[in-house]
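Pasting a structure here, questions to come.
Missing here: one protein chain of the complex. Every other protein chain is in place.
So, subunit A:
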Amino acid sequence: MTESPAPETSQPMVRFERVTKRYGSLVVLDELDLDIARNEKVAIIGPSGSGKTTVLRMLMTLEKIDGGVIHVDGEPLTHMERNGQLVRANESHLRRMRGKIGMVFQHFNLFPHMTSLGNCIEAPMRVLGLSRREAEDRARELLEMVGLRDKMGHYPSQMSGGQQQRVAIARALAMRPKVMLFDEVTSALDPELVGEVLNVIRRLGEEHDLTMLMVTHQMGFAREFADRVCFFYEGKIAEQGAPAELLGNPKEERTRQFLSAVLEAS
C-alpha cells in the first residue's frame, strides 16, 4: 500500500502491524498485517481457532498483545509515544483510545439488572459525563433505530435473543465509536431471529459513518454487506478480497475447503 504524508482521512482507520498473540506456546496470531480503511466493512471468516475472534478482542483491548503494534485512527492503540519511542500503553492512554471502539458480543453481555434504557445510558453518563436527560434522549433515539421503542423499560430477561442483541448494538453505539466490532453476533440466536439483527447492522452500515469489523459465519450476509472478506487460517490471513471474488471463486485450497464445509452445514 502506498504511504504518503497524507491528510488524516486517507490513513487507515485500523492498522495491525506484525501483531502476534500467543497463549503459552500456541501462536494464535502470527505477525498479522491488516489495514482497514475508514468506513470500510470487513468480514472475517475462518475455522474456529484461526484467530479471528482474537483480532477483535485485541482491538477492544480485552487481550494483551505479545508483539507488534495496533493503530487506530492514526494513533497507536497498544502503545504510546514517549520521548519519541513507542512504549506499552498505560491505562489512561487505553481508556482514551478505547472510546473510539465499540463491541457487540456473541452472548450479548447485557447488564441483567438494568432495563434496555438503563443499559444504554450507563456508560454515556459515567464515561462521557452526559446528564441523565441527554443520555436518555440519545438512548431512546438509538433504541428506536434498532426497532425497540416499546421495549425501553424491559429487562434483558424479558426479551428474545434478537431483541437483546439489538439492545447491545444500541448500547455500543451510544458511546459514538468510530469502529464497531461484531463478534459472531448471530451465533447464539435462534435461526428465525438472525434476520432482525442483520437488518439492523445493514442499516447501520448504510446510514452511519462507521468502520465495521465482523467475525461471522453468515456467508450470505458477508457477501452482500462487506467490502472485503478476510479468510483466517492458523493465525494468518490465508486469503482476502472482494466478497464475490473470495466467496465465489476462492483461489486457495483451504478457503475452498472451509467454504464447502460451511455450505454443507447450513
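Methods note: a residue touches a chain if its C-beta (ideal position, glycine included) is under 8 Å from a C-beta of that chain, and two chains touch if they have at least 3 such contacts; residues count from 1.
Keep in mind that, in the parts below, contacts and distances are computed from a predicted model.
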item: "STAS domain-containing protein", "tRNA 5-methylaminomethyl-2-thiouridine synthase TusB", "Monooxygenase" or "Polar amino acid ABC transporter, inner membrane subunit" - which is the UniProt name of the missing chain; value: "Polar amino acid ABC transporter, inner membrane subunit"
item: Contact with the hidden chain (one of A:Arg126, A:Arg149, A:His208 or A:Lys251); value: A:Arg126
item: Residue of A:Gly102, A:Gly161 or A:Gly205 touching the missing chain in the full complex; value: A:Gly102
item: Residue, one of A:Arg138, A:Arg171 or A:Arg228, that touches the chain absent here; value: A:Arg171
item: On subunit A, residues whose C-beta touches the chain left out of the figure; value: 60-62, 95, 98-99, 101-103, 105, 107-113, 122-123, 126-127, 155, 157-158, 171-172, 175
